[in-house]
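Just passing along the structure, written as structure tokens.
Note that this complex is displayed minus one protein chain, with the remaining chains in position.
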Amino acid sequence: MISRSPLPYIGILAIAGMVALLPFIVSSFQLAFAIGLLNFAVLATAWGLFSGPTRYISLASVVFFGIGSYTVAVVGEVMPWPAVLALAALIGGGVALVVGLATLRLAGIYFVIFTFGLSEMVRQLVTWYEVNVTLSVGRYVFLDISQTQIFWQLLALLTVVMIGAVALQRSRLGFALRVIGGDETMARHFGLNPTFAKLALFVGSSMIMALAGAIMAPRWTYIDPAIAFNITLSFQVVIMGLLGGMHRIYGPLLGAILMTFLFEALSDRFPQAFSLLLGVVFILIVYLLPNGIVGRVEELIARTRRKPDNTSAGLIGERS
Amino acid sequence: MLEVSNVSVRYGHHLALENASLSVSKGEIVVVLGSNGAGKSTLIKAMAGLVRTEPGASVVLDGQPLHKLPAHRIVDAGLALVPEGRHLFSTLTVHENLLLGAFLPRTRDRAEESMERVFEVFPKLKQRLAQIAGTMSGGEQQMVAIGRAMMTCPRFLLLDEPSLGLAPLLTSELFKALPSIATTGTSVLLVEQNSHQSLSIADRGYLIEKGVITGQGTAKELLESEEVQKAYLGG
Amino acid sequence: MTEMIMRLDRTRKAFGGLVAVNDVSFDLARGEILGLIGPNGSGKTTTMNLISGALRMDRGTIELDGEVISGLAANRVARKGVARTFQLLRLISDMTVTENVVVGMAFRPGQPWNEEMVARSRDYLDIVGLSDKADWEASKLTYIDQKRLELARALALEPKVLLLDEWLAGLNATELLAGIEIVRSIQKLGTTIIMVEHVMSAIHSLCDRCVVMNAGEKIAEGTPSQVLTDPLVVEAYLGEPHHA
Partner (left out) sequence: MFLFALLSGLTLGGVYALVAMGLTIQYSVSRTMNLGYGEFLIAAAFSVFVMFGAFGISPYILAILVVPVAFGVSWLIYRVMLMPIVRRARSPLALEIDSLLLTFGLLFAIMGVLLLIFGSNYTNYYYLSVPVRILDATVALNRLVSFGAAVIVGAIGYWLLMRTRTGMVLRAVSVDPVGARLVGIDVNWAAGLAYGLGGAIAALGGVLISTYMTFTAEMGVVFTMKALIVVIMAGVGHVLGALIAGMALGLIEAFVSAYLDPGLTIAVIYAVFLLALIIRPQGIFGRVAR
């Protein structure tokens, strides 16, 4: 619960340091793949940071990612890069604050449904603005940022996120989230404001996604709302988090690594059937790995340690 | 004849009910007395199939084993429960609530006849048929709940603290109705804290404490028992 | 002249057509143990929920130390100094005993987040007699020990007023005696207690005063021996007197 051990931080930094050398040894094709992987790793981890402890399934990752990318497309050439990144994070956080304030005090289902259509709404708003105000739908991003630089920036972001996640877990907010996850009603009676805790986390997680979107933007050179706010991305992020297991920090990271390879293989061999295969993989995960790979592994470890005890009846459908 | 034996229920690590056994004959009214959290609600829910029992439990009604059936089949077998919290269809009318009691094919043809029986026991309901059930007072809702259970033509009626939340006057009105249900051959098992009133209409009673049935006797014995007095009033 | 710590003034709560708490008023003196008794469904637990902020009342006021706390959300009421236990245990089963106690400590105003809390949690576990199991997972505790842990967690909030919702229910005779001693020792530490209870022997030996409720209304108030001989109270418990 409260630990000051620097070991996890050192471990994360050491791994990051080694990975940072990758651009010197791999081909540019492999580097592009690694960038995609890092991007998903950041997004899935940020998603798991919020959805894991709260069990509020966000289907709107692409909204914040797209906001980040669009910020770059609009102000990338007129502001210094760090200011662009800061602005992207601020806008992403601001939107998350509004969405969170409206939905996080309600039951999880409202949040899910709201995030389900949010990307469509934002896409429409941005398109409308571009068509009516700037009079062009697409934008070109001409920034002098190389693949290697994008790689290092994403790696730095992932490192910060992982370190932040460990620090969060050791913090009062992290403890609060465990208590809320355990029993929200009880938590209220001990001075905890669950809505505030959830909101703080949702805003934080959204800012990270916006940063990822901003860092990735220079790769595209051309951006329009349909590209930036493509709902498939949200879907991929959820599937990664679920596959790995969202109740552990490293679960979504593991899921991101595995799924990126799977996506790569699938989209190469069956480009037409991509949606179908994703849908099927998703359904299989829900049936076979309800707590993700990490959850399954933990289950197996627990089973070898002691005999399973058959506890507690389900709430619905006993005996039926 | 209903025979319950070795029923245990576990919630997580907490054993809420341990090897409970009891029996009720045809037409009998039996009360199970216990304090809050003693396991009496759990016992009744286990009988109705609403909670899962541990292996080894058996509930047999007139020779037919019920303990492996899902809740809706147990109702069909003739055992009806008036649950704690009533579980009425609150946005539906009283009439619809009663009609739904006669959902099962074996009861459907007798629906009108059954409803007349309900009105005999609770004449008040006849004028309230069009009212939305959720807008009634607690006592009236309890009548609808019992009426709905009667509509399933049960051979055996379970009542989970029917007096809960009712004013004393309403409670006695309610308890006076129970013997008239039993006279037609329907057995009644109720769990209660309200010892005097429930014992005054019962034939026999069981005592339950911390998930274990600790005693039994005729209603008269229990009423006169100092222990019962002490446990429920602090003497 | 005793000093009042809490005052309920005509509190009322209705659920649909059912009035669960009907204009109930009473005062609570600093340092006393008040028993809130009455038959099942008489509105005791609803009253506790109104005090702790779990439910919002329809009208009336509740004051704590002269400050109005009715209308505040549960988390604000807790931070003002009202702690409670739950009738159905609400522990976090995959946390250790110590961590569960820290839940009570971590979110009270001005509490720093440090290792000291772990050491301090021992003090509360000592009071309830659970310090030898500090590192156990909460789900591994027996029912009785889980009840102790609920109490330790509530104490860790260092409340001005402690609400015990049938904390003694389900204990056997020996455990009951130990439980009564624990409650008494908490009173000696200066905590004011309201307890909803059915175990009459505990009420006799612990409570300074009792408030009796029936069908949502307060029907009697006084010392335990006064109220338990009150004909109105006897009737509420027994139903109509049985004239044989």
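Every chain is named by a letter (A, B and C) in the order it is written, and numbering of its residues begins at 1.
In this section, contacts are C-beta pairs under 8 Å (C-beta built on N, C-alpha and C of every residue); 3 or more make two chains touch, one makes a residue touch a chain.
The structure presented is a predicted model; accordingly, all values stated were derived computationally and were not measured.
For the chain that does not appear, the touching partners among the shown chains are A, B. Set against the missing chain, the residues B:Glu54, B:Asp76 or B:Glu173 yield one that touches it, B:Asp76. When the whole complex is considered, the residue among B:His67, B:Arg148 or B:His196 that touches the unshown chain is B:Arg148. Within subunit B, the residues in touch with the undisplayed chain are 48, 50, 70-73, 75-76, 80-81, 83, 86-92, 96, 99-101, 103-104, 134, 148-149, 151-152.
One chain of the complex is left out; on subunit A, the residues touching it are 55, 57, 59, 102-103, 106, 108-110, 112-114, 116-118, 120-121, 124-125, 127-128, 131-132, 231, 235, 238, 242, 272-283, 285-287, 290, 312, 314-317, 320.
Please note the rule applied: only the chains that are shown with their structure count from here on.
The chain pair with the larger count of C-beta pairs in contact, out of B-C and A-C, is B-C.
Separating the CA-averaged centres of subunit A and subunit B is a span of 52 Å.
Averaged C-alpha coordinates give centres for subunit B and subunit C that are 31 Å from one another. Annotation: 43 Å between the Cα-based centres of subunit A and subunit C. Residue positions of subunit B touching 2 or more other chains, listed in rising order: 12-13. Multi-chain contact residues of subunit C, defined as those touching 2 or more other chains: 93.
Against subunit C, in their complex, subunit B makes its touches with residues 12-14, 35-38, 134-138, 161, 163-168, 171-172, 175, 193-197, 200, 210, 223, 232-235.
Chain contact summary for the complex, subunit A toward subunit C: residues 1-2, 171-172, 175-176, 178-179, 182-183, 185-193.
Interface residues of subunit C facing subunit A in the complex, by the touch rule stated above, are 52-54, 73-75, 78-79, 83-84, 86, 90, 92-95, 99, 102-104, 106-109, 113-115, 117-118, 153, 157.
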